[in-house]
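All protein chains of the complex are present and in place, except for one that has been dropped.
Per-chain residue numbering starts at 1, and chain names A and B are given in the order in which the chains are listed.
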Amino acid sequence: MKHPLFRFLARRLAVSVLLAVGVTLITFTLTNLVPGDPAAANLGQQALGNPAIVKQFREQNGLDKPLPVQYVTYLGHLVQGDLGESQQSHRPVDADLAEFVPATFELAGAALVLSLVVGVAFGVIAALRRDRLVDQFLRVTSLAGVSVPTFWLALLAFYFVFYRLRLAPGSGRLAPTMTPPPHVTGLYTVDAAMAGQWDVFAGAVGHLALPALVLAAYTIGLLTRFTRSAVLEVLGQDYVRAARAKGLPGRVVLLQYVLRAALVPIITVAGLAFGSLLSGTVLVESIFAWPGIGQYAYKSATNLDLPAVMGVGLVVGAIYVVVNLIVDVLYGVIDPRVRSTT
Amino acid sequence: MPSLRSVPRRAILPVLVASAISLTACSGSGSSSSSSASGGKSLVIDTSFNLKTADPGRMYEQTGLLVDRALYDTLLTFAGSDVGKPVPALAESYELSKDGKTMTLKLRKGATFSDGSPVTADDVVFSLNRVRDLKGNPSFLLDGVTVKKVDDTTIELVSPKPNPALPFILPNPALGIVNSKVLQAHGGTQGADDKAESFLNGQSAGSGPYVLESFNASTQVVLKANDKYWGQTKPTYGRVVIRNVQAPTQKLNVQRGDSQIALDLSADQAQGVGGGLQVAKGASANVFFLLANHSAAVSKTTSNPKFVEAVRKGIDYPGLLQLAGEGSVQAAGIVPSMINGALPADQAPKRDVAGAKAALAASGIPNPKVKLEFPSDYTLNGLSFQPLAERVQANLKEVGITVDLAPAPIATALQNYRDGKEEMGLWWWSPDYPDASDYLAFLPGKLIGLRAGWKKGDAAALESAGDKAAQTIGDGRTQQYQQIQTQLNAAGPITPLLQPSQHVVTAGTVTGLALNPVWTIDIAALGSK
Partner (left out) sequence: MIRRLPEAWRRPLAVTGLVVTAAWLIVVVAAPLLAPYDPLAQKFPRLRPPGGEHWFGTDDLGRDVLSRVLYGARLSIPLTLLLVALSVVIGGLLGACAGYFGRWVDETIMRVADLVFAFPTVILAMAVAASLGASLRNAVLAVLVVSWPAYARVTRGLVLGLRTREFVLSGRLLGFSVWRSLRTDVVPNVAGPVLVLATLDIGTQLLLLSGLSFLGLGAKPPTAEWGAMVASATQVFDKWWVGVFPGLAILTVVLAFNFLGDTLRDALDPRTARAIKERAL
């Protein structure tokens, strides 16, 4: 007899594969709807005036075939793990992605950690001081966090913190005079720590701090609000009251019961928040000259670099699918009712 | 739950404080650690990338020209800012035949590639043939030119028609000489089946003062000094990092000392940099122009010559120069001021609102409404197209013309432009080579003329004047080009607007900087004090 969780997982997995195909179809359709000609974007002005060169460009990139053929061809290559070659960088798209995805991952990951630490702390404080001044203050702060336009905050942070106050180091991932650490994960902080290059580690963290903080503003607000209500709910439950009645000291009650109970829904929300962090990178990366997929996506999209755009779409879609899957599994593990209704 | 509430304040606040402290500590240590990593002086150049490849045979973008100028030597070159006279490089001398069809070059002895092997006549033939036959962006530079090795030190370039521009074309970094043996070992050929591009994006194979350490078309390019450089003067900087940074950030970086050169600042951005920094400025060779489609099939409005006259008289040129900032100049004709054959500044179009209104009335078009397309995501010398377009819109509104702005990403905008479907457009032209013949593209039936809906035969006299100028050598050449531009200004669909200013901000220690219209700056010529 199959375990219900297994069946639940299998079903979700099948849906995920369908979603992934849907993602490629949508990305492909949208990119081809964009008015414009990849040849115009990738050839020089003089070369563009030469039909022979334009024809060669189209043939090389398979643009001379009808769209459905192009799509099927793409899927065929995709099944073999071939994402094609970027028309701009003239490199395989997976090589490009291998370079840019870790940068974004590092930024979004740092922002997520920051949001979890700050957001959960704020949320717990607010819940415990419910309706007091601190709670009101944190409420306004968290609302401000979800209300501030990320692109504007990035600009402000860059102008004031970087330019006027000179608190943050320069743009990019590392000072240009520093050599990146040996590539293992692609995350500079992790790689530098693994190689024991502590000056590089410090440099990478320093470069990471400001953009991560800007990016985290929204998710900090989100997590503060969610944690607050999650903790309030736990605090109101019978077993917490019972534990207190048994005479356990307040601190132990808090850490053992309240946080543990509140943590799972919080992590679930954090998983979902990762998505909004990925969205945010599109706006933040350009201002901080962060070489991540946000910039890569924007540049590829405006240059109609179809293989690159498809690659980005797939990666982002895959991350979403995986995150959603994890979230659903967590729900399924915690709350068996979900298995039957989802 | 009063007792519960009192506990966590102590438990949690220290965590927060600690994390805040670690943040500031990290950012503090990051900024102080920008010391040189490898031996020799290192140099950081910030520029807004327009870069696709480092392969000279395929490269034709602004940043690629900057990079390849340092990696590959060409047969001839320009000294500093002076593009009026090609000077020897890998060729020690050259001669152009009287009919202008044959160019003979004598190769220099003793030049070597970065792997130590000598630069030979075979390498030259291979390199130039490769560029011509790749069907790449720079192929047009050598259209129809035959490359012949006469002997081990003599090269002959033969053109089907008189080609007086050739000495001005050869300095283009796209025509850099590559090591043919190395290239052939890595898939290099002299034709469209060449596969050497990815190799050349990993390392260079030239004889220039620098070699390629790493290349990334969207983030940064790192050059290091060529240990085996054959030239007399070795480059000052051992390692050069060229980073992709948007113009506003370039300014901040150079002010903070994170970089030594900010390459493409607009005049606004370069204002008040202060702090021991140097500003090199001059008019750029790029020309912004306004296109009004000549084809009645595209637009009944812009194909009316009186309408175009109204536009030309309606624009407030000094006002546009204010937007472009100090150092920018009005483009008198389509040929920029630093190239022989440019129109004198006093012959530039002038604003005449009354004349514009009269012309508009004479056009017989009541309340004309036109669509102006321009690239929204492109900057040239730090200047974006949008403010210029908005100002043109305001200017023409005063005359009585309603302009509907249609910005689009450059890929989209370029397509309409190339297909000749734009009613009006705001575009630019950068010289392919510093010779007035490059600007014949603006005549009817030619590259830009066609984009403006100006077909062959639409202005027969002008076209034959162009054909004549293209083949004229020596005397009278300048006058011919000036006359062509006067006619273009009087009746053409193109209105030249301005040459933006080029501002390069450098740290006080950088010396020897000269602005060059083709490759912006020669990195190897930079010194230090």
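Just so we're on the same page, contacts are C-beta pairs under 8 Å (C-beta built on N, C-alpha and C of every residue); 3 or more make two chains touch, one makes a residue touch a chain.
This structure is a prediction, so every number in the text was calculated from the model and none was measured.
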{"item": "Chains shown that the absent chain touches, full complex", "value": "A, B"}
{"item": "Which residue of B:262, B:308 or B:406 touches the chain not shown here", "value": "B:406"}
{"item": "Selected residue (touches chain absent from view) among A:146, A:161, A:193 or A:329", "value": "A:146"}
{"item": "Selected from B:55, B:377, B:423 or B:438 as touching the chain missing from the view", "value": "B:377"}
{"item": "Residue of B:86, B:248, B:314 or B:420 in touch with the missing chain, whole complex considered", "value": "B:248"}
{"item": "Chain A, residues in touch with the chain not shown (by the definition above)", "value": "15, 18-19, 22-23, 26-27, 30-31, 33-35, 136, 139-140, 143-144, 146-152, 155-156, 158-159, 163, 222, 225-226, 229, 233, 269, 272-273, 275-276, 278-280, 282-283, 287, 297-298, 301-302, 313, 316-317, 320-321, 324"}
{"item": "Chain B residues that touch the omitted chain in the full complex", "value": "246-249, 251-252, 266, 268-269, 322-323, 376-377, 379, 384, 386-387, 389-391, 393-394, 405-409, 412"}
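Note that in this section only the chains that are shown with their structure count from here on.
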{"item": "Averaged-CA centre spacing for the pair chain B and chain A, given as whole angstrom", "value": "36"}
{"item": "Sites on chain A touched by chain B in the complex", "value": "34-38, 40-50, 52-53, 56, 88-91, 99, 117-118, 121, 124-125, 128-129, 158, 162-163, 166-172, 175-179, 199, 202-207, 209-210, 213, 235, 244, 250-251, 253-255, 286-287, 289, 291, 295-296, 299, 302-304"}
{"item": "In the complex with chain A, residue positions of chain B that touch it", "value": "1, 3-9, 11-13, 15-16, 19, 23-24, 26-31, 33-37, 42, 44, 52-53, 60-61, 135-140, 192, 197-198, 201, 216-220, 241, 243-246, 249, 252-253, 255-256, 258-259, 377, 408-415, 418, 429, 432, 441, 447, 450"}
